[in-house]
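For chain A:
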Amino acid sequence: MQKLLVKGNEAISEAAIQAGCKLFFGYPITPSNEIIEYMARRLPEVGGHMVQAESEVSSIYMLLGAAGAGERCMTGTSGCGFSLMQEGMSFLAAYELPVVIVDVARLGPALGNLDPSQGDYFQWTRGGGHGDYYNFVLAPSGVQEAADLMGLAFDLADQYRMPAVVAMDGVLGQMMEPVTFRQTDTAHLPPKTWAARGKKGGPKHDVVGYILDPVKAERSDIQRAARYDQIRATEQRWEEIALDDADLVVVSFGTAGRVARAAVREARQQGIKVGLIRPITLWPFPTNPIATALTQNAKGFMVAEMNMGQMVEDVRLAVNGRAPVYLHRNMGGSMPTTEELVARIRTLAGEVSVHA
Partner candidate 1 sequence: MPEAAEKCVFKPTEGLTEKPLHYCPGCSHGIIHRLIAEVLEEMGQLDNTVGVGPVGCAAFCEQYFNVDWVAAAHGRAPAVATGVRRAVPDAVVFTYQGDGDLAAIGIAEAMHAAIRGEKITTIFVNNAIYGMTGGQMAPTTLIGMKTTTSPYGRKAEETGYPVDIPKLFSEIPGAAYVASGSTDSPKAVLQTKKYIRRAFETQLAGHGYSLVSVLSNCPTNWGLTPVKAMEWIRENLVPNYTMGELKVPTAAKGGEQA
Partner candidate 2 sequence: MGYVVINTELCKGCELCISACNRGALSLSETQNRKGYQPVSLARPEKCNGCSLCAIMCPDVAITVYR
């Protein structure tokens, strides 16, 4: 397979096309612009379309229409644009439509600036719009992983009939790394017999999202909750390093996660008993490795993220008071350096050993 040097934004775009995505709807916003530009150039070559919408509000509903008609489709956006999409994402959840939404997050709140940030974590993982729902959230830490996760995002969306968010940041979007595109097999996925494309002699398809009958509404919520529970049980994904004997476990994702990986390796070389859990699915959140670490040697957790502290809440929920959870945060668009993480790991590893 040919290795190419491409930007993260371009890699996810090409990976989406190779996963069978034929339609892209979007509105330009930095630092995600390479996605819409790549799609504009490349989709016509595979018989698809990029439609430049008048707003992100419109983009997400174009996505709803195309997904309602059964097509693999996606959008890419950033920060403020992702906020504008939340109403539509709530509708997508209710309609149970498979779509893929890439958020190349930037610093917020408000316009913020274009620097990388993980400040959209709550919006990614808490549904984001109105009502009671979740999205799949996949968080790559590099360009190859971003490409690999795109195919998975489409497959998971189709398999469970729900939106999948690919959670990026400006660094991952703008960075070039070598990437190899891998084919995925979609034969196991259920056919979209529910799609509205015209009856074609069969029964009528209604793709709608309201349930006026309270009994049916409750039943529908219970069914969706059961599906979410099943996903929590079977679809957690993470990378782990040296958890077996780790006193201190670093939990970090995305760009921060790749720096944390280097820091944990460096600290290990210095003889510190530290391990890493790098969540790849932010929803479902990987609670399993945290539980495992607690039954092994973990005496404390260190969360490193590029925001005021959002994922730390999920870690605390998973740890549930059984060990201290510390936060190392980089704010204002800054990224952690390996040195600063190693220094903090050394300090915290000392602390948890003393207090344990």
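Here is the rule we use: contacts are C-beta pairs under 8 Å (C-beta built on N, C-alpha and C of every residue); 3 or more make two chains touch, one makes a residue touch a chain; residues count from 1.
Criterion applied: all candidates are chains of the complex that A comes from, given by their letters.
Nothing here was measured: the structure is a model prediction, and the numbers come from that model.
Candidates 1 or 2 all belong to this complex, yet only 1 touches chain A. For chain A in complex with candidate 1, the residues that touch the partner chain are 23, 25, 49, 51, 53-55, 57-71, 73, 87-88, 91, 95, 196-201, 204-210, 212.
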